[in-house]
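Coming up: chain A.
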Amino acid sequence: MRGTDVLFAGFGGQGMLLAGKLLAHAAMAEGLEVSWLPSYGPEMRGGTANVTVCLASEPIGSPLLTRHAALVAMNLPSLEKFAPRVRPGGVIVLDTTLIERDPERPDCTVVRVDARRLAREAGVERAQNLVMLGAYAGATHAVPLAAVETAIHGEFSGEKARFAPANVAAFRAGVAVGADAVAAAAGRDA
Partner candidate 1 sequence: MGEIHVAEERCKGCGLCIDACPRGLIAFSDHMNEKGYTVVTFVGERSACTGCAMCATACPDQGIEVWNKAGRQTFENTTGLTERMSHYCPGCTHGVIHRIAAECLQELGLLDRAVGIAPVGCSVLAYEYFNVDMFEAAHGRAPAVATGAKRARPECIVFTYQGDGDLCSIGGNEILHAANRGERITVIFVNNAIYGMTGGQMAPTTLPGQRTTTSPRGRDVESTGHPLRMAELLATLGTPGFIARGSAHDPAHVLRTKKLIKRAFELQRDGTCFTFVEVLSTCPTNWGLSPHEATEWLQDNMLPVFPLGVLKEPAAVAEGAA
Partner candidate 2 sequence: MTKILMKGNEALGEAAVRAGCVHFFGYPITPQTEIPEYLVKRLAQVGGTFVQAESEIAAIHMVMGASGVGVRCMTSSSSPGISLMAEGMSYIAACELPCVVVNMMRAGPGLGGILPAQSDYHQATRGHGHGDYQVIVLAPSSVQEAVDLMGLAFELAERWRNPVMVCADGMIGQMMEPVEFADGDGRGPPMPPNDWALGVREGRRRRIVNSLYLSPEELLAHNRKLKAKYDAIAATERRSELDAGAGGYDVLVVAFGTMARICRTAVDELRAEGLRPALFRPISLKPFPYPELRRALDAIDGDGPVLAVEMSMGQMVDDVRLAAEGTRRVLFHGTAGGVVPSPDDVAAEIRAALGAAVA
């Protein structure tokens, strides 16, 4: 594959870095080259937190990008800042829990996810990041879904293993939303 990338962005504490890390683990397990580059510094505490994950079959060039193939946004400041930087034809996954606005990118596939509700239904309200990751994976199939689930089990192992099923469920709920959105967009385009 030529390579793709995604920017996960939200408030600190929403689990964006973990979502990116799970994606990176999944990609690495699939034999892809991968880089995971977080924003760092004081803004991590309560401010915005974001991470860029690049995936490719060739060595990754710049791990830092100003244009993205995909954006996963969990708050309005992130959407406003980064939606304009998504490449034409890209994917924007947004969390309707905190974002009511439209990204105004008719040239992109927009996936709207009610992450809080889906996470709650899956059994862990905190797993909204997993729902968002699922929506991204379901919409793009950047990595095989099973590889992400393996990464989730890897993250939630040992004492944390009891959280794994609900997190997988949250991920799957997101996958369905992502896949539906892409199908709907395809139908509309056709």
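A word on the picks: all candidates are chains of the complex that A comes from, given by their letters.
Following the convention adopted for this analysis, a residue touches a chain if its C-beta (ideal position, glycine included) is under 8 Å from a C-beta of that chain, and two chains touch if they have at least 3 such contacts; residues count from 1.
Values in this document were obtained by computation on a predicted structure and should not be read as measured data.
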- Touching candidate for chain A, same complex, options 1 or 2: 2
- Message: Give the list of chain A residues in touch with candidate 2 in this complex.
- Response: 21, 24-25, 28, 33-38, 40-42, 59-67
